[in-house]
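Here the complex is missing one protein chain, while the rest keep their positions.
Labels run A, B, C, D, E, F and G following the written order; every chain starts at residue 1.
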Amino acid sequence: MIVHVNGATQEIDDGATVATVVQTMNPTPAARGVAVAVDAEVVPRGQWERRELHDGARVEILTAVQGG
Amino acid sequence: MIVHVNGATQEIDDGATVATVVQTMNPTPAARGVAVAVDAEVVPRGQWERRELHDGARVEILTAVQGG
Amino acid sequence: MIVHVNGATQEIDDGATVATVVQTMNPTPAARGVAVAVDAEVVPRGQWERRELHDGARVEILTAVQGG
Amino acid sequence: MIVHVNGATQEIDDGATVATVVQTMNPTPAARGVAVAVDAEVVPRGQWERRELHDGARVEILTAVQGG
Amino acid sequence: MSDPLVIAGRKLESRLILGTGGFASLDALAQAIEASATELVTLALRRVDPTQRGSIVDVLDRAGVALLPNTAGCYTARDAVTTARLAREAFETDWIKLEVIGDDRTLLPDGPELLRAAEELVADGFVVLPYTNDDPILAVRLQDVGCAAVMPLGSPIGSGMGIRNPYNLRIMRERVELPLILDAGVGTASDAALAMELGCDGVLCASAISRAQDPTAMAGAIRAAVQAGRTAHLAGRIPRRLHAEASTTDAGLPDFDAPPAGTPHGAG
Amino acid sequence: MSDPLVIAGRKLESRLILGTGGFASLDALAQAIEASATELVTLALRRVDPTQRGSIVDVLDRAGVALLPNTAGCYTARDAVTTARLAREAFETDWIKLEVIGDDRTLLPDGPELLRAAEELVADGFVVLPYTNDDPILAVRLQDVGCAAVMPLGSPIGSGMGIRNPYNLRIMRERVELPLILDAGVGTASDAALAMELGCDGVLCASAISRAQDPTAMAGAIRAAVQAGRTAHLAGRIPRRLHAEASTTDAGLPDFDAPPAGTPHGAG
Amino acid sequence: MSDPLVIAGRKLESRLILGTGGFASLDALAQAIEASATELVTLALRRVDPTQRGSIVDVLDRAGVALLPNTAGCYTARDAVTTARLAREAFETDWIKLEVIGDDRTLLPDGPELLRAAEELVADGFVVLPYTNDDPILAVRLQDVGCAAVMPLGSPIGSGMGIRNPYNLRIMRERVELPLILDAGVGTASDAALAMELGCDGVLCASAISRAQDPTAMAGAIRAAVQAGRTAHLAGRIPRRLHAEASTTDAGLPDFDAPPAGTPHGAG
Partner (left out) sequence: MSDPLVIAGRKLESRLILGTGGFASLDALAQAIEASATELVTLALRRVDPTQRGSIVDVLDRAGVALLPNTAGCYTARDAVTTARLAREAFETDWIKLEVIGDDRTLLPDGPELLRAAEELVADGFVVLPYTNDDPILAVRLQDVGCAAVMPLGSPIGSGMGIRNPYNLRIMRERVELPLILDAGVGTASDAALAMELGCDGVLCASAISRAQDPTAMAGAIRAAVQAGRTAHLAGRIPRRLHAEASTTDAGLPDFDAPPAGTPHGAG
């Protein structure tokens, strides 16, 4: 199954969750300062483990940077 | 029947038209530079003669002034 | 004998010194912050006692004030 | 005899006049818009012919240019 | 050598648009129109006053100028749209100077309402000339929705404060291809010239003329200033420098003092 | 309706004095003179260059303008006085634009030397027009010693920075009865208009015209701006306000929304 | 004597909000935070970069400052709202510095989109601090929809041009009761002081500090300037005058020259 994570295409197993892809991008997913949107909707941290991704999902995994 | 012409209450006969009230306010209604709204909708000059006013109608009869 | 002290005419005895007129204007002449000019020339404090005034002398006795 | 004309040293005959050196610098000396100073003093046009230069004289021959 | 201002296909030889508010009389207005050489003049709609003598429309018609009705006094897009439609009916013109203000003390435009009204009026076939603030982004949005020109303020209406933020007008000029007309704040001639030098295509001026001590003379002054500023803009001004740049050369400067260097004085 | 600038009894219909420095050619100068309508033009004295072709004096004579020689490049009263006397001899005029500068980078005037030179030249019968800074006190001193006009700068020569301190010019105008001519800093038309609006009687302009991309066009622009500023000054501008002053009345504003207050709707 | 800035019930002893963009390193940022004495610091959200070392959140947590996430880079209300929600999730704060820009060259805000986003975020429970332009009307609209503060620019982000139009801020201050935070354009200390003197309640500053040659020193300078401007604002400045007002009295001035009037000199 194909999903788009931070603009890049990625092949994942069926049934993979948000937590799965977060871990690939960010080895310390518990860290404060990370947030995830799937298809432009926020996925609260508490749902990462159980929220499965659908084929073609657009996942944005964001973190804090300097700015403003 | 009561209508409101330029903010003032006015008693008119049933079946009175826009042209009727225009004439009371402006003795030379053909003059360029006059426009009329009934209930915030423009009534084109060509319809003044046949457009009857309903009870409670809010009529605005406007003309050119310096401005701008 | 007539002298002019701070713009006002004053009658003094012949042989009167700068110290004499300073004392009339300023009861504590030793105070720091006072200076005297006679005919637009500074008279140092050390000479006040012995410097006699001539007839028509213009004496300015100045002291500190607030200023910019 | 040596004179200094417009900053350059020039050998001239004894008895040479202002008119002489003007002519060497400016072939049309009658032209309006020329003035001469010798040793920082203006020499009026009317005196050019008879004013002899002395040894070491500093001659400035000036004319109109754009400016201002 | 013609250099017309073209708005929605209409050529205007004069780049000065005259606002008619504030003139003491229609006669004074007529004289100012003539002195200004304007070809486009604003006017407003108000309730008929049966006691009124003389019609501004007659004055403008006699002067041969085109009419630019405004929507002055409107606080909402809805009222402005209604007023524009009444003006079209009254004056038989599609042109509208669109004003939607936010406040009766500053008379500053309300951007979001203005944009909404502009969009609606463009869709309804109007030639929309919006009075806007000096925000370059809003100007671009007004261009995007199909306005015929953009008319930023220099400072509040009638304030006479000139162009308070020339930088915004410079940035706006870079971004907007439509005609830019400075529409408020002119206090005197130099303000109008500056607007044109900043790249505006025209100036709309009411109070600076109508409320001057001598409105006719001021109309002539601002007319000349608009032309001067336009010409200067096209003529390409010199750059600004902190220091001086001599206008007279030092070459050939005489030396009245010293003998020429290295010369053994009197040696000859 | 004539409104001449009068200096030392000479009437000038044009209030623009043209500086000739910086023009690329005598032809360009001649065209700018015509476009500017000036009647008084500066020039300088430098060492004769035998290779030079064409005379600026001929150009100016053909244009029918009066000459205003300057003392550009002088750093001392002595050199300026000598130069003025040479200019009188060369051009058969008592008029002199007196420049005594303090610095070749800023070309700013040296006040004490300028005052000294002015005093000496007045005593020698000259009509002295001193180029000075924007110091109101020095301006009064120059008036006191008998100058024919006072010519303050707006900003350094050739800087194009306009009038950096309009307050000083306002104060100077209150104190000086002589003609005031803004003499440096004009960068474009609006600067010239502003000078006149501040109460100057004329503008002297060189680089803004001569070094513009199109000098002839800029000459016309600045000519128009000087006139516009003069007219605006006399016409009496509106006061400045922080807030707005409506140019369209609120009286008679329609109300498209609510039924008239207190009216039992449909009661009839 | 405490004089805290209160936003949405939170008291901030420092009236300087620090933007974190532009610092060369997290160390430099940490030092500037300390020198600035700020208690509220912005940060942004971007895609996770697995190669990144060090976390700005850790730095800010160690410094003990509150976080103010922004929506920098958003051009639409929709993106800004999504970004704000992600920030709430990431940083566990309802506070959001709302930016909706119209243009990547000027970074000027898009008023209508900004207002829409503000309204939506307020409804969603956010404490909204919108970065806006200097338009007083838009500021009032932002207040009306429930923002917690209004953050106008002085000039474009990072331009260092200071406050280009102080008049607009004065007018805004008259109309807005919410805290006003100057949010862009500060170039150096005097700009920050001026903002406070105009009645702003605080200053948000990033580039002026982070890109200064010595960011830590500049952080201290701007901190002091904000306090100085605040104190000066409350202390009640003297009015502006065109002319002078002597600070030394003329009373008692000596007269070194003339004998006293009317005195027959030597008569005694």
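Everything below uses one rule, namely that a contact is a pair of C-beta atoms (placed from the backbone, for glycine too) under 8 Å apart; a residue touches a chain by one contact, two chains touch by 3 or more.
The structure displayed is predicted, hence computed values, not measured ones.
Checked against the full complex, the one of G:P112, G:G187 or G:G202 touching the unshown chain is G:G187. Of the options G:V59, G:A139 or G:I222, the residue whose C-beta touches the omitted chain is G:I222. Between the chain not shown and the residues F:G19, F:P69, F:P136 or F:G158, the one that touches is F:P136. Even with one chain removed from view, chain G keeps its contact list with that chain: residues 19, 21-22, 44-47, 49, 70, 72-73, 78-79, 82-83, 104-108, 156-161, 187-191, 193-194, 197, 206-208, 210-215, 217-218, 220-225, 227-229, 231-232, 234-254, 256-257. Although one chain is not displayed, its contacts with chain A can still be listed: residues 1-2, 4, 6-9, 11, 37, 40, 55-56, 58, 60, 62, 65-68.
Of the residues in chain C, those that touch the hidden partner chain are 6-7, 25-27, 31-37, 40-42, 44-45, 60-68.
Here is the rule we use: only the chains that are shown with their structure count from here on.
Chain E has its Cα centroid 35 Å from the Cα centroid of chain B. Listed for chain A are no residues, as none touches two or more other chains.
Residue positions 19, 21-22, 44-47, 49, 70, 72, 82, 106, 108, 161, 206, 247-249, 252, 254, 256-257 of chain E each touch two or more of the other chains.
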